[in-house]
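Here it is, the structure in full.
Every protein chain except one is present and positioned as in the full complex.
Letters A and B mark the chains as written, and numbering starts fresh at 1 in each.
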Amino acid sequence: MSFALTVDGLTVDFNGFKAVDNFTTTIEMGELRVILGPNGAGKTTLMDLISGKTTSTSGEVKLFGREITRLSEHQIARAGIGRKFQIPSIFRDLSVIQNLEVSASGEPSVFKNLKYSITREEKQKIEEVIELTDLSDVLKSSAGDLSHGQMQWLELGMLITQDAKVILLDEPTAGMTKQETMKTADIIKKLKGKHTILVVEHDMAFVRDIAERITVMHLGKLLAEGDIDTIEKDEAVREAYLGSGGIH
Amino acid sequence: MIENRSLAQKLDWAVYITFFVVVLCLPLLTDDVFWLNRISKFLVFGLLGLAIALSWGYAGVLNLGQGLFFGLGAYMFAMSLKLKSGTSLQQGSDKPVPDFMVWNAEPGSPTELCCIVPGSWLWLPFQSQTFGMIMAVALPILVAFVVGSAIFRLRVSGVYVAIITLALVLLVRLLIIDAQPITNGFNGLTDLGWLNLFGVEFDPYMYETYYLVAVSCCVIMLAARWLVSTRAGLILQSTRDDANRSRYLGYDVAAYQIFFFVVSAAIAGFAGMLYVVAAEFASPTFLDISFSISMVVWAAVGGRSSLIGAVIGAVLINSIEASVSETEIFKEAWKLIIGVIFIFVVLLLPRGIAGVARDFARWLEDSYLQSTSKRG
Partner (left out) sequence: MVHRMANILFIGLSLSSILLLIALGLSITYGAMGVINMAHGELVMIGAYTAVLSGLYLNLNLFLALPLAFLVSAGVGLAVERVIIRQLYGRIIDTLLATWGVAILLQQLIRLEFGLSFFGIHVDGLGPGFQSFPIPAFLSENFDILGFTVQPYRSFIIVLTIALTFLTWFLMYRTSLGTQVRAIMRNPQMAAACGIDVNRISAWTFAYGSGLAGVAGVLLAGFKAVLPNMGESVVVDGFLVVVVGGVGSLFGTLLSAAVLGQINGVFAILTNDIVARAIVFGVVIFLILLRPNGLFGFKSR
């Protein structure tokens, strides 16, 4: 069996506070994994560590068997990890289509990007994403003028044109209406299989809708792992959530 | 949705073409060579506005020390032209030595460039005009690369970039003033010779020099325009909006910032060289803070995110300044007005003249589209 992402003994120590503590998990190719955990469990920090925003104190991260722990953010991105932030992070002063053109360039070098042309594959990728995210009516608008939901979908779309093998999603439905949440779930479901996805999410309805396997974190450590029924019955998980009112 | 913002783009090109036509046809309309010389200097300032727009508008990096690159370019080339000047040939000697070195030399030192004053050997290669020309662009590029690498690799951003570049231009200005024996200190390099290219002498008050400056200016504008419309230019703008997003898309943000910082420096260095050809001097005032901030003013008034807007802003402000500068009191009053205009622009027109023009074009277009859709 081939693993897309292997996290092994990952630890980060902020002046004595271990936000992520000896965390280990493996994610299969094409899997959709949800990470749950009460506030302060270390979910976002885990994403920071995988994507290179924060440097780990010890442990390692492997992407398709290749060690990426010590690479810088853009190298990790080039290796195949895409990240979506909780607050939509897009290029607000560029148009929607320009946002996608930036993300679609398979070429990181400055000098090789000194050209106008877009390859046919890039163009095709962009068109697919526009259809998937339903942004065709606003292609020429500034990304900053989009609705909150559209911004989130644009950011998701950029990860797809970027051709990220593993996508990290940090609360993709935060602040969304019911309809928007449903549409987001649809988009994510369509990505299943083609991309390996790691989602941090609080909305249990959403989690039940999309999740296959769930990993629960507590105080930086792995608490439980399994399918949704196992997790909901798990005693340790109930215990951890008691303080914050249980799983909703 | 159909391409409905085309008028603004067409307007952009129309402005470029009009600008080129006007600039290149100007000598046909006048035989006032002094006036033409003045305009050529303003075109050089236009290039400085362009360099600022490139780094500020497109990269989001406000460089308050652009005068450093302009000054370096100017000094490098002025050194070559100084050695070609008649004032550098003492008593019919055929080995040039700058006059100020002779005045400053210790009694008894040999009247040779190698050793007349300590450090004067640095001038030796500048006997070649080509060397001076190359250095006028190469040195700014080198300095910008080193400084840019330090700033952007360490992820210094925003106001701190402005403060570092500001301190840097002041630092170099002091070094130039302090190296008085080889730079002529506060007085700078004056009484320069003329540029000689392919046998043509560029007298600053002749049409040739105007055309040299005007054509260079147009070519650089087109090149810069091309640069920002490439994928690399688009990625650069993305780093301005959200550097972290660009990083997580796999771009080495610092590399893009350094590249465009260097391009901007190279343009400023080249502008310094052209200025020396037209104005026949180089001075530490090129590295004054007020000059560097003036460049930012030109770009802001013209439109910080429009290359041609910044060029027009620079030419316009300097032309008005020149026309009111005939008397001392009006000159001072003009400075006051510039202060007021600048406050006004920052408060009310943050996108400058270019922004107003674009909004106007969009408004025209929208009302046109509305009227046609009503009819149809």
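Quick note on the criterion: a residue touches a chain if its C-beta (ideal position, glycine included) is under 8 Å from a C-beta of that chain, and two chains touch if they have at least 3 such contacts.
From a predicted model like this one, the values you see are computed outputs, not experimental measurements.
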*Identify the visible chains that the left-out chain touches across the whole complex.*
B
*Out of B:21, B:114, B:343 or B:356, which is the one that touches the chain we can't see?*
B:343
*Looking beyond the chains shown, say which of B:178, B:201 or B:366 touches the absent one.*
B:178
*Among B:168, B:182 or B:317, which one is in touch with the chain left out?*
B:168
*Footprint of the hidden chain on chain B, which residues?*
62, 150-151, 154, 156, 158-160, 162-164, 166-168, 170-171, 174-175, 177-178, 289-290, 293, 296-297, 300, 329, 332-333, 335-336, 338-343, 346-347, 350
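The definition used in the following text is that only the chains that are shown with their structure count from here on.
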*When the centre of a chain is set as the mean of its C-alpha atoms, what distance in Å lies between chain A and chain B?*
44
*Inside the complex, what are the residues of chain A that reach chain B?*
51, 53, 72-75, 77-78, 82-83, 89-94, 98-99, 101-103, 105, 107-111, 113-116, 118, 136-140, 158, 162
*Okay, in this complex, where on chain B does chain A touch?*
1, 3-5, 227, 229-232, 234-235, 237-238, 240-242, 244-253, 255-256, 259
